[in-house]
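Apart from one protein chain that is not included, each protein chain of the complex appears where it belongs.
Naming follows writing order (A, B and C), and every chain is counted from residue 1.
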Amino acid sequence: MDADLPVENGKAKKLRVGILGATDTVGQRFIRMLERHPQFEVTALAACDGSQGEIYKNACVWRLSGEMPEEVKSLFVEPPRPPLDCDFVFSSLPAVVAQEAEEMFARAGYPVISNSSAHRLEPDVPLLIPEVNHQHLQLLESQICQRRYRNDAFIVANPSCSVIVRALALAPLHERFGVASVVVTTMQALSGVGYPGMSSLDAIDNLVPFIDGEEQKIERETVKILGSVENHSVHSAQILLSAQCNRVNITDGHLLAVRVSLLRQAGVAEVGELLATFSSLPQELRLYSAPKRPIIVRNEIDRPQPRLDRDASGGMAISVGRIARDRVLDIRFLVLGHNTIRGRAGAAILSAEMLIANGYL
Amino acid sequence: MDADLPVENGKAKKLRVGILGATDTVGQRFIRMLERHPQFEVTALAACDGSQGEIYKNACVWRLSGEMPEEVKSLFVEPPRPPLDCDFVFSSLPAVVAQEAEEMFARAGYPVISNSSAHRLEPDVPLLIPEVNHQHLQLLESQICQRRYRNDAFIVANPSCSVIVRALALAPLHERFGVASVVVTTMQALSGVGYPGMSSLDAIDNLVPFIDGEEQKIERETVKILGSVENHSVHSAQILLSAQCNRVNITDGHLLAVRVSLLRQAGVAEVGELLATFSSLPQELRLYSAPKRPIIVRNEIDRPQPRLDRDASGGMAISVGRIARDRVLDIRFLVLGHNTIRGRAGAAILSAEMLIANGYL
Amino acid sequence: MDADLPVENGKAKKLRVGILGATDTVGQRFIRMLERHPQFEVTALAACDGSQGEIYKNACVWRLSGEMPEEVKSLFVEPPRPPLDCDFVFSSLPAVVAQEAEEMFARAGYPVISNSSAHRLEPDVPLLIPEVNHQHLQLLESQICQRRYRNDAFIVANPSCSVIVRALALAPLHERFGVASVVVTTMQALSGVGYPGMSSLDAIDNLVPFIDGEEQKIERETVKILGSVENHSVHSAQILLSAQCNRVNITDGHLLAVRVSLLRQAGVAEVGELLATFSSLPQELRLYSAPKRPIIVRNEIDRPQPRLDRDASGGMAISVGRIARDRVLDIRFLVLGHNTIRGRAGAAILSAEMLIANGYL
Partner (left out) sequence: MDADLPVENGKAKKLRVGILGATDTVGQRFIRMLERHPQFEVTALAACDGSQGEIYKNACVWRLSGEMPEEVKSLFVEPPRPPLDCDFVFSSLPAVVAQEAEEMFARAGYPVISNSSAHRLEPDVPLLIPEVNHQHLQLLESQICQRRYRNDAFIVANPSCSVIVRALALAPLHERFGVASVVVTTMQALSGVGYPGMSSLDAIDNLVPFIDGEEQKIERETVKILGSVENHSVHSAQILLSAQCNRVNITDGHLLAVRVSLLRQAGVAEVGELLATFSSLPQELRLYSAPKRPIIVRNEIDRPQPRLDRDASGGMAISVGRIARDRVLDIRFLVLGHNTIRGRAGAAILSAEMLIANGYL
C-alpha cells in the first residue's frame, strides 16, 4: 500500500512495534488496532505494573470486547527499559514513569511515539495531530541534531485525548478565520482514566466536575498545537482558552461544548461547510488509519451523542453538531471523539504512519 | 408559626391546596413535600392524563422512594378545571394544557402558583425566586387590577428548574458587581423531563446534547428575573447569555458550568465570600421551606457532585464550587441544585410561603 | 456460496426481503445485518407506527451506532399489509398487530419468518432455533398442506430472545443427559423492550424484577423447542421449568443464571466439553450467519459479562461460564447471548438461511 515500505520476497515487510504500557486499556487498544495493520506488527510488550516476566495472556485481563489476539498471547511482558525486540515503540506509560523510560528508549535508538504527557511541552518535541500540524515534524530535525539519540531516534508526542478532539475541530477555523478565544466545557468518558480508573460508586447517578491537571493541559497543549514553527521551536498561537472539565458516566467518547470568538466574521453555514469538507495531508496520502473525512458534521438537532457517534470511521473521525451563533462569543458547537481511539492509540498509530510517509520511520 | 395564619380553636388553620398535574413526578414531589407542612394541606388533585375519576392510589404509580402518603390515597383525581375543593392551586401541568387551565382557575378565583412555562414571560406575571426578586410581587397589584380575576386571584410563575439554580447563584453577583455576560453549559438530570421522560436506551452509556426549548428559556427567563420593576412591568436586565444544555444520565440534580464577565472587578475570594454569606428575605422571615443558607460554597476540588450535594438543606439550597478566575470571561464556577425540589415543587411551595408572608394568600 | 441460490448472469440472485416493523430497533438491526448479506437484499419496509408513506430516512431515527445504510434511505415505509415488493418477509411487529398481519401475508403467498409471539405456540408452526430443532421444519409439510396459503407460503416463528439463549445451552444437555428440571433467573437487557422501552428513571441505579409475560413464555416455549415432532405436531419435552425474570440497566445482552437437574449423571468437565464442542446442521452447512461454534465456554471465573461477551462471533454465539455442581439441582452455569442479534434479527436471518438450505425459500 505504501511505496516506502521495505519489501521482502515481494511482500511488504512490517515494522516491528513495541508497546510500553501494554497491559492497560490503552495498551490493549493498541494491540486490537494493530491486529491486522499492514505496516506494523507487535513484537514486544512492556509494562510497569508488576506483570513483567509473565506472558501477556497471563499478565493482564483483557477488557475489550472480543478475544485477545492470538499473536500477542505468548509474548513476554518486559520491563519498560531497552533493549526490546522492535523497531520503534508506542508508549502509553503513566507520566511519572514515561519521563525517564521514553528518554531511555530514545537514547538507545528507538523512535518513541508517546501518548503520555511527559514530553509534550518540550520545545523540540512535535505535539502531533497529523491533520493539524504535520508541519511540526520539522522540529525533529533540530531534536535529532541536538539530542543526539542513537540511530537518529526521536520522541514524538500525541496531545491528551480531549485536546486532540478539540484541536481537530478548531484547526480549520483558526486557519480560515483566526481564533481569538475558546470556551470549552468537557464531558469526558471513564476510559480516559485508564483501568480501574474511577470508582463505580463515584460514577453511578453522578458526575465528577474535576479532572486532575486536565484544564491546564487543554490550555497549554492547544496553543502549542495550533502554533507555528519558527527557528526550530514552536511559537504558540495567541488564543485565550478557558476549559471546565467533567467526568461523566460514559465508557468511551469525549463530548465537548465549545464556543469560539473569531478574528474574522464567519457565518454558521460557512463554518459547517468548512468543517465538513476539511481534509489534510493524511487524507491526501491515504494513510491506512486516516479517516476519509476527519470531521463529520451532523445536522440532527440532538447529535453528536457518545454512544451513536464515537465509532464513526472506526473511531478515527470526530463528529461536530449543533453549530450555531453564540450570543456571548461568536460561534458555538459540540464536538465528539473516541478518546481511546482518535484520542490515544489511533492517534499514535496515525502519527507513526505519517512518520513513515515522511521518511522518519 | 406564622402570625398571619388564620387560627381556629387555638390551632393554625391550614390553607387547602389543589395540585394540578398531581400524577406526574413533580406532582408526587409536591405531595411528599406537603406531607407535614405546617401551613398547607392537600385537599384536591387534578391531572390531564386520563386518570381522572380514579382515586389517587389507583391513578398513578408512586415513583418516589417511600410510600404514598395516606391522606391523598383516597382523593379523587379530577380534571384540571375549576371548581376544586381548595384555596389555591399549585400547577405543574404540561405547558400546552397549562396556558388555558391556569387562566381558568385564576378567573374562577383561585390563586395559581405555576411551574409551567405558559405564563412566565407575561409582563404582569412575577417570575418569582423568593430570595432573588421578591420585589417583583408588586407586579401583582397591576395584574390583579387589570386582569380582574374573581376574588383578587392571580398567577405567579416559577422559572424553569435550571434557571432557578443559575439565577440564585448569579443574583448576588449581579447586585454587587453587575453581570455583563454569562456563558453556561448545563448537565441536567433525567427527572427534569418528567415520567417516563427519556428512554433508558438514550440515557445509558450516553448523553443527549439537546433539550428542546431550554436554551431559549434560560436566555429569556434570566433577564426577566434579574430585571427591575418599573411602571408595573419588568425591565429586563442587560445581560448577554449563552446556554448549551445537555441531558445526562443522572436521576436528580442539575449541574451548571458557569462563566461570567462582570462590570466591576471581583476577586475569587470575594465572590466566594459573597455567595457563602448570601441571605435574603425568606431567610429573614424564616419561611418554613427557606434554607438557612440558600447557597452553600464548597471548597473541595471536586464538588459539587449531583449525588452528594443535591439534597443539601433538604434539596432547597444550591451548592457552588470550583470558583476560579476565567481566562476568557472573568470568573467561573459550578453550581448544582435539586431540579425537582429547589427547581420545581420546593420552589413553588417557598413562593406560596412568601405570598402568605406578603398577604397575598 | 450456496448452490441452491438462483443464478443470473453468473451472479447469485438475491432473495428480496420485506421487513415488517422496520422502524423499531429490531427492524433497524435487520437492516444493519442484511446490509452486506450474500443471499438477501432489503426491498420493502413496513411499519404500523404512523410512519407509513414516508421514506425510511424520514420515517425513523436511526438508533444504532453507524449510519443508516444508503440503500434503504429512500424506500417508502408501507403499512404492514400485502402486497409488498419482496419474496418473503421478516416480521418483528408487536404481537397484537402481528397476529393478523402475518396471517395476511402468508395467505397472500409470502413466507413469513417471525420474531413476534403471535404464532409461536400454534402446533403446526415450527418454533425454530436452527442448531436445536431444525427437524421441526417438517411441520411445514402439514402446515402448508392444511393452511393452504397461496404459493405454499408458511409461517416460521423464532422463540423469544431469552428462550433462544437458554434453549441453545440446554439442547446438548437434554440430548445427552436428559433435562428433568430447570431453574433460571434472568438479567435481561433494555433493548429487549424495544424503543423507547423502559424509562431511564426506572433503569438508573435500579432494576425491575418483572417482565410482562416473560416467565410464561419461557416455560411454554422451551418445552416446545426441545420437544419432538410426532404425527405432524410437536410433543412437548417433559421438563419442569421455573423462571424469574429481571430487567437490568444494560443495553444489550441477556445473562441467565441456570440450574438444571439431569436424568443421567454428568460431571462438570463433561458438561463443559459437551457445550464447547457442540455443533449442528447450520455449522455443517456453513450457513452464512452460523457461528463456527454456537456455544463458547469461558473459563475465567467472572465471565461471561454482557459488555465483553455479547458480541462474540458477531453476536451469533452464546457464551457459557461458571459451570459448577449445584447443591440443590445438579449442575449450574451462566449463559449470555446478544438479545437483538442471536435473540432476534440474527435468529430470523439464520432461520431464513436454513429454510433456503432446506428448499423452502
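Here, a residue touches a chain if its C-beta (ideal position, glycine included) is under 8 Å from a C-beta of that chain, and two chains touch if they have at least 3 such contacts.
If you're wondering where the values come from, they're calculated on a predicted model, not measured in any experiment.
J.: In the whole complex, not just what's shown, which of A:66, A:83, A:123 or A:196 touches the removed chain?
T.: From the options A:66, A:83, A:123 or A:196, the contact with the absent chain belongs to A:196.
J.: For the chain that's not shown, point to the residue among C:47, C:182, C:275 or C:361 touching it.
T.: Selected residue, touching the omitted chain: C:182.
J.: Identify the residues of chain B touching the omitted chain, counting contacts across the whole complex.
T.: 61, 63-66, 204-205, 251, 300, 307-312
J.: Which parts of chain A face the unshown chain closely enough to count as touching?
T.: 25, 63, 190-191, 195-205, 249-251
J.: Name every residue on chain C in touch with the hidden partner chain.
T.: 181-183, 185, 187, 202, 204-210, 219, 240-242, 244, 246, 248-251, 255, 257, 259, 301-308, 321-322, 326-329, 332, 334
The rule is short, and it goes like this: only the chains that are shown with their structure count from here on.
J.: Roughly how many whole angstrom separate the Cα centroids of chain A and chain C?
T.: Their C-alpha centroids are separated by 40 Å.
J.: Just how far, in Å, is the C-alpha centre of chain B from the one of chain A?
T.: Taking the mean C-alpha position of each chain, the two centres sit 44 Å apart.
J.: Round to the nearest whole Å and give the separation of the Cα centres of chain B and chain C.
T.: A distance of 49 Å separates the two centres.
J.: Which chain B residues touch at least two other chains?
T.: 202, 204-205, 249-251
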